[in-house]
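Read the structure below first, then the notes.
The complex appears here minus one protein chain, its other protein chains still in place.
Presenting subunit A:
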Amino acid sequence: MSFPLLTATAVVPAVGAVATAAVPAARRAAAKWLALGFSLATLVLAAVQLVRFDPDAAGPFQLTESHAWIKDFGVRYELGVDGIAVVLIALTALLIPFIVLAGWHDADPLEGASPNWRWRPTQGFFALILMVEAMVVISFEATDVFLFYLFFEAMLIPMYFLIGGFGDRAGERSEEETAAQRSYAAVKFLLYNLAGGLIMMAAVIGLYAVTADQLGMGTFSLQEIVQARADGRLDLAPAAERSLFLGFFFAFAVKAPLWPLHTWLPNAMGEATAPVAVLITAVVDKVGTFAMLRFCLQLFPEASKWATPVIVALALVSIVYGALLAVGQRDIKRLVAYASISHFGFIVLGIFAMTTQGQGGATLYMVNHGISTAALMLVAGFLISRRGSRLIADYGGVQKVAPVLAGTFLVGGLATLSLPGLAPFVSEFLVLVGTFSRYPAAGIIATVGIVLAALYVLVLYQRTMTGPVKDGVRGMPDLRVRELAVVAPLIALLLFLGVYPKPLTEIIDPAVGHTMSQVEKSDPKPDVPVNEAEAAK
């Protein structure tokens, strides 16, 4: 048996979580370094996955592992990655070290707190982050529906504690008030996602019942179900397929989040510390959109096509609505949250446009949005930690006192508004063109998002960074070495992937082609294809 690389990529952060949690209360610093070390080790494993992955290999999944688990219910421990999963795992593994580093002091005990505080917040904070990483990674790897479901849901537990347990320093608000708001946000997060999960659980059981009924033996294996459908051994009635599809889709739409199920996100991202907000929107939420591609489309291709018009409409609403709400925010972190809702609209739109450019673009969008939001949100977090306020109105003239902070904030913002030359432009344009070639009207409406993104980003920049220096901003220190070490690589990556995204598109493309063939869709042909030879050259 070869080395179980996929299992290892999930187990390493899980072990790291346990080890970090076990560090004695007095050795806080050691816990941080331990967490950073484990997150880097995971990054190495993810890089090995990327290297060993062969984009041109036949078959949908690679590096597969398969073991019987719960025989009575046909549950298997089945892992495998396609081009989409492997880049998302790489994104996750890449972002976690930055999240750890950015949150270095976020869980330090408050000044004046007793040194032998029985609850060890620092250890807990970093252990929870690693735990989330482990669960996200295995969710991307699982090709058994039950296995996926288990970790998709289990992820809520560490996330709940991360949101509810750690927040920004209260600043001008009272500790009690912030604690109450935090706990409201955490509970809202939990209930929304739990509701989605419960509905999905019903659908998972339903899927089992159908397979048990028609195949004689129930199964959760994605490949087996897809194969059985192709052979005609499994034939879902339209009504059954649609209700199962909706069950799955609902859970993913909550997580993604899609309008109107989005309202938990601004609360969660607003109350959590900036690194945890990045963890939510850049990492955890990606499981939702990823699962739409992997499970909704592949398990229920007919129902996916049936639901497409409605989903495209909801995605468009998300794009425009999220952006307009972002414009109206007074709180920096909530603004970024609504911007993310708009961006998730683009991702869902690209997936359901059912074109190579749309789905390839959506996958690339997941990666690029992860990096760009991390850059913007983490710098916003550094800014907030200096002033102790999330309100835009409390800032002004920061570029005068902290030019590097302002400059990196601007680059993060420009990435968020998809400026050409930075990575998000490529994916956004692919989604737009992929959508436009199938649904011209939807493509045109989505371009409104381009203008609105410029509005919320530049208004945010103008209000916080330009103008006369405000009182609370005076004397604000510029980015420190640790902070620069977080931001600079992210910016470099945004530039690199904006100029040369080919390494990623080469990996993603075949996987998207496979998904497209599952739903039996092919790209629309141009009206008057000119000079194919010329075009190819």
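As a working rule, contacts are C-beta pairs under 8 Å (C-beta built on N, C-alpha and C of every residue); 3 or more make two chains touch, one makes a residue touch a chain; residues count from 1.
Just so we're on the same page, contacts and distances are computed from a predicted model.
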Complex member absent from the view - protein name from UniProt, among "NADH-quinone oxidoreductase subunit L", "3-oxoacid CoA-transferase subunit A", "Cytochrome bc1 complex cytochrome b subunit" or "Aldehyde oxidase": "NADH-quinone oxidoreductase subunit L"
Residue touching the undisplayed chain, where the options are A:218, A:360 or A:381: A:360
Hidden-chain contact residue, picked from the options A:25, A:150 or A:240: A:150
Touching the absent chain when the full complex is considered, from A:14, A:41 or A:261: A:261
Selected residue (touches chain absent from view) among A:8, A:25, A:50 or A:187: A:187
Absent-chain interface as seen on subunit A, which is shown: 69-70, 72-73, 75, 150, 153-154, 156-157, 160-161, 164, 180, 183-184, 186-187, 190-192, 194-195, 198, 259-261, 263, 321, 324-325, 327-329, 355-357, 360-361, 397, 399-400, 407, 414, 419-421, 425-426, 429-430, 432-433, 436-437, 440, 443-444, 447-448, 450-451, 454-455, 458-459, 462, 465-469, 499-502, 505-506, 509, 512-513, 523-532, 534-537
